[in-house]
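Removed from the display is one protein chain of the complex; every other protein chain stays in position.
Let's turn to chain A:
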Amino acid sequence: MHRRGVGAGAIAKRKLAEAKYKERGTVLAEDQLAQMSKQLDMFKTNLEEFASKHKQEIRKNPQFRVQFQDMCATIGVDPLASGKGFWSEMLGVGDFYYELGVQIIEVCLALKHRNGGLITLEELHQQVLKGRGKFAQDVSQDDLIRAIKKLKVLGSGFGIIPVGGTYLIQSVPAELNMDHTVVLQLAEKKGYVTVSEIKSSLKWEVERAKQVLEHLLKEGMAWLDTQAPGESQYWLPALFTELHSQEITAEEAKEAIP
């Protein structure tokens, strides 16, 4: 039986091939760029095929979108980096998230006067769904988070703050450091917080607690209730989920952009 690849002869051949390869290695990028270009075309075809079968799945199924995004992240690919990317052009993922970004910006702007630029992910989700109307595609909280992460690059202060079991979305360039975040997390349970609670839960001195609370007041993210029984309460309108009296319509949201 003829066996390939073994024996001294094969080893010598391999060594020769390696040496030649090293030589060619210096002839570099032109070759490889050409190779990449060819592979890119092939990949594009594969993606087109995939899109023709499963484009709807991505549009309609938030779970599938999560799988898709996770897999892209694992291999080091960002399908949302550019509207000109293959993913965006062929799967339409780009338009979905970029438009969502616009809707998120509009909602945040419309509600900023009330909550100082802080809003829970839940409320943002509700408002965005309302704005999209009943015939639009479903949008999950995961979708919102991904859209917001992309918006950060525009420099207008979009941030995601974990509190309780959920997230607060910041949409103004206010500086919120660890101290502020921790107080927000403390306030999440009841929607408000007091100086004594901060003292007992976080073991801070009164001065530190007061500084943080005053900063939140100044930014319009907290409201002061001096008539509360006992001591003053600092309420966070962002956490008023059940207490909405004012709701905005899609028109109002659009008008909020000057």
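Please note the rule applied: a contact is a pair of C-beta atoms (placed from the backbone, for glycine too) under 8 Å apart; a residue touches a chain by one contact, two chains touch by 3 or more; residues count from 1.
Throughout what follows, contacts and distances are computed from a predicted model.
**Student:** Looking at UniProt, which of "Auxin-responsive protein", "GPI-anchor transamidase", "Vacuolar protein-sorting-associated protein 36" or "Potassium voltage-gated channel subfamily D member 3" names the chain that isn't shown?
**Tutor:** "Vacuolar protein-sorting-associated protein 36"
**Student:** Hey, which of A:L40, A:A136 or A:V206 is the one touching the hidden chain?
**Tutor:** The single option touching the absent chain is A:L40.
**Student:** Which residue among A:I11, A:A81 or A:A228 touches the omitted chain?
**Tutor:** Touches the omitted chain: A:A81.
**Student:** Which parts of chain A face the unshown chain closely enough to count as touching?
**Tutor:** 28-30, 32-33, 35-37, 39-40, 42-44, 46-47, 50, 53-54, 57, 61, 63-64, 67-68, 71-72, 74-89, 94-95, 97-99, 101-102, 105-106, 112, 150-157, 165, 172-173, 214, 217-218, 224, 257-258
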